[in-house]
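Missing here is one protein chain; the remaining ones are kept as they sit in the complex.
The block that comes next holds chain A.
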Amino acid sequence: MPPFRDDHILLIAPGSTWTLAQLGLPESFTPAKFRIPSRMFPGIEEGQYLPNKVHELKEGQELVLGNGDIVTAGPGGKPHKKRKVGESTSKPSTTTQTTANGSGATSTSADGTDKKPAGSAKSSDVKDDTAMADAADETEHHDDDGEEEGRDEDDDHEMNGTKDKDEDGADGKLYYDDDFDEEGAVWCLEQGRIVNWECFFALLLHVHEQINPTFHTPILMISQPCWTCTDKERICQFIFEKIKVPGFCMMDAAAAISAAYGIPNSLIIDIGYEKTDITAIVEYDIQELGRTTIPVGGNSMNKHLQKLLPQLSEDEIEQLKHSSICEILPAGIPIPGEEDVERDDLLLPPEISTVGMGGILPPKVLEEDEGDGQEEEGVTNIAAIVASGKTQEYLAKKEKEKADKKAGLAAGEKKLPNYKREQNSFFYIEKVHDQAIGGGKGDTAEDHDIEQMDVDPVPAPNEESAGGAAPTATDANAPAAQLDTNLDPPATSSTDAEPAKPGPSLLDSIFSGTKDDGDAKRAQEKALRREEKKRQEAAQSGEKRKEIEVGTERFKAAGGGILEAIADAAHRVVSSVDDLSKRSDCWDSLIIAGNACRLKGFKDALINTMVAKYQVSPSSGTIFTSELPSNIPTPSGTGTNTPQPTTFNSQQPNALLLQAAANNAAAAASHHHMSSTHYAQTPTGMKLAKVPEYFPEWKDAGFEECVFLGAQLGAKIYFVADQGQSKGFVTRADYNSQGPQAIHNI
């Protein structure tokens, strides 16, 4: 019996928006190679699903694609013409847009570079898949074309977002694949639950066909916690009977995350698109009974932002959320321009936030945070510096520090940090190609960069002069912010199109005029060049950019009870852990995963919320003087009732609490033959679990999708190391003898 090989294992992790997949386990585990949207489109025939939207055109009909292209079906069913909406002067573009993407239709493309020559696009087309993912009959009805080549290139097509023409029917009808049109898409999972089975199976087939593994490829699928046993049986049946795999196993998402971290006891908070799964893991064992799924996720934040910013479109909200200006401020930092009524940090031990920052955020953001911190420090000291007459030295020092950093950051630092500005803007990139396929991470990184540099900088001299004039730094913010809005006309309305940033040269001149710091200037120029380049690239790839300014709403993405809901559910889950002694272990290694927690500051905010509400505060020296119960315990022989100063950690835990626990354990041991032991109230501390460091590929990608890392680890163990010795997966023979229920026996 040939064993399974590392490179012959297919991993699939279906999610509500993205399905992650990968064939083979690389030497060092990597983030998923394929990110496929978890949606299919109803096909031409009833019950058929296709990975792309297919338009049916009669002769002479015109079709406006999701990316703004127009296709006309010519005689004989051949696609006649393709042109850009921008070119078509006869049609007002607003009326022809078919998707929400087009809401900013008035934004005129600045130059001609974004118009791809229609002919080249077409000629470069290879016959596309149309991977007839028909779960019912698997018919492939486009064989007549004889254009089957390029099946392996499907993936690349998907990735690049090039458009593909579909076959032309014999009856003069044109079927046209539109990669960009999301209209009519069927999303097969909602809140993790499978709502449309046909579509889900079609998606699985599509994934399988795209990757096209050998016969001898077992599949490991990440199962959502909310899938019922019947669901799993159904999937198992489908996998064996349609895909015909030699081995199959399902790994619970929480188990995978736990495996990725390799911690025996943990509390896993997996925040997805529309749901959050909260699971306690005790001794690597999922606490099935207490686990819960709450209907709160990344989309709840979108909805909340949408409520706060009704003038923005859904897409704009989404990009705002991904932009660097959208963050959740740490406790203690007031939302600019607002009275600090909401937040108080009386109880929050400072190390919590640092743990969160240092432990989890990707290096880049971390650096930026440091930058912010520095900036803050600088700003608060300005008055003193000015007073002491060392302004020049200070400036020089500061510039030098900045110049050491990356150009982008240097440019970004010429402004007030985001958290001090009442208004800030980001560039909404209207994607002409489908933003998402394959490049989710790259895109966000790109967005990030762009916004880093494009957020209109306030010239440092202004800031500092304002700082010098005003006694405190916070006072300085207001004038600076005003000035900033003067420089840049606010572009709040969504129809206001700004093709490019108005005055880089102006800013540049200000900088070079007022500062003779060559380093800074170089950095600035470099940044501008880079930005220019980026803009050109963007233009070439057909992006339209639009600056949108938002107010303090950007700090409130997680408002509206989202954090509280998650915190409360987490508390319930831990409270349902039977073994009291394990509860504090769970609290001590929180794992917050899922893509929704990429939002800057989200994890810290969540932990702060939980700490503020549920952590048993260990600080209280006053407990000795406060009302003691009438029967003061007689000191025990060991003298353990004498309060002693303990140096447990910097949080100054209640020594009594610890002693009480210790005493009880001792008492239980000495007095009782019953095995039950007694524990004190939990949690006395909460912290994030440490991210494993030995997976370099994951560092850049962030650990939010660590469920996939766990899947790889699991696959390695189940399929390669163990080879079915301990029944880690269902083999074909198992399935033949036991049926779909075999999935429960592993």
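Definition applied: contacts are C-beta pairs under 8 Å (C-beta built on N, C-alpha and C of every residue); 3 or more make two chains touch, one makes a residue touch a chain; residues count from 1.
To be clear about the criterion, contacts and distances are computed from a predicted model.
Trainee: The chain dropped from view, which UniProt name applies: "Mediator of RNA polymerase II transcription subunit 20", "cyclin-dependent kinase", "Actin-related protein 4" or "Ribosomal RNA-processing protein 43"?
Mentor: Protein name of the absent chain (UniProt record): "Actin-related protein 4".
Trainee: Which listed residue, A:Asp270, A:Glu327 or A:Asp734, touches the chain dropped from view?
Mentor: A:Asp734
Trainee: For chain A, which positions touch the chain that isn't shown here?
Mentor: Its contact residues with the unshown chain are 1-2, 4, 8, 214-216, 226, 228-231, 240-241, 244-247, 288-290, 292-295, 344, 346-347, 564-565, 568-569, 571-572, 575-576, 578-580, 612-617, 619-620, 622-623, 626-634, 636, 641, 654, 656-657, 660, 663-664, 667, 671-676, 678-682, 724-725, 727, 731-741, 744-745.
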